[in-house]
Structure formats: structure tokens, C-alpha cells
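Below is one structure. I have some questions about it.
A protein chain is absent from this complex, but the other protein chains hold their places.
And now, subunit A:
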Amino acid sequence: MSSNRSSAGKFLSFTLGKETYALEIMKVKEITANTDVTHVPNVPDYFRGVINLHGSILPVIELRRKFGLPFAEDTPQTCIIVVQHDRGAVSHVVGLVVDSVSEFVDLSQDDIEPTPNFGSGIDTRFIRAMAKREGLVITLLDVDNVLADAEIQTEATEAA
């Protein structure tokens, strides 16, 4: 994503290790505590499993694993951000396990920079833009791409 097309707006920032990320607020349905997760076998390992969210079953993705970050034990701050993403006509609801939710940030156009070129080492499809705020670098995630990628891999597993 080279352009920072209308990236300004309200974001929910969260941490994975020492890194700070942010999601558009419009994608966030709710934030829920890290409850009992039921492990689901034979799916990609970044799926931590499923939880019971108000009587529905919600698949939960561990963002650390999805992004290849080192494993960390859950802490009391660990929580699940429930995001909704539309794929075609179907609306998918997925939970994302993050180390902690930090705050709501308003990012103006001035705070935002296009994604730098990381070379081949980093999958920039997941990044919408970068932002700098109060000396903190925030990676704005492209949730749709992250989830679409996760699901394509599930489908590939299925087909195999």
C-alpha cells in the first residue's frame, strides 16, 4: 500500500511485545476478556481456537503467531479484540489476541506516513500506513488483508 489513502481517523492501538499497532475503530466490534479458548485441531497454528461470545462461536487468531513474533505467556492484560471484516457478501467476525489494548488515538493526516520499503523481509500487505505520535511509531494494520490472508491459508489446508 504505497498511498496513505484517507488513513486519518480514529484508531484503537494495542501492543504486541514492544511494538505498537493500531486498527481502524470502524472495524472493531468490541473488546473482550481473554476467556477460555477451545483448541481447534488441524487448522493453521495462528488460530488459537474458538470462544463463546454471547452464545456464538468466535474463531480467535493469535496475532503474535500470525506476524511471526516470539511466543509469550498470556498476562492479565492479554485480551481479544473482536473485529468484523467483510469478504464479499459475507461478514466475518474474528477475535484477535493482543498483549494489551492501549488507547484510542486520533490520527491526523500529518501523523501518517506511507509504508516504507522494508525490502523482502516484511509482508507489507498487512500494513496500511505508519504513524508517528508523541515519539511512538504505530503500525496501522490493514485488517482486511490480514484476515483474508489467514482465511486463504485455512482454505488451502482444507483442500490439502
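Everything below uses one rule, namely that a residue touches a chain if its C-beta (ideal position, glycine included) is under 8 Å from a C-beta of that chain, and two chains touch if they have at least 3 such contacts; residues count from 1.
By definition in this document, contacts and distances are computed from a predicted model.
When the unshown chain is looked up in UniProt, the name that turns up among "Tripartite tricarboxylate transporter TctA family protein", "KipI antagonist", "histidine kinase" or "Putative hemin transport system permease protein HrtB" is "histidine kinase". The chain that is not drawn here is touched, among residues A:38, A:75 or A:100, by A:38. Across A:12, A:63, A:112 or A:127, the single residue that touches the chain missing here is A:12. What subunit A contributes to its contact with the hidden chain is residues 9-10, 12, 25-26, 28-32, 36, 38-43, 47, 49-52, 55-59, 61, 84, 87, 90-94, 103-104, 147, 150-151, 154-155, 158, 160.
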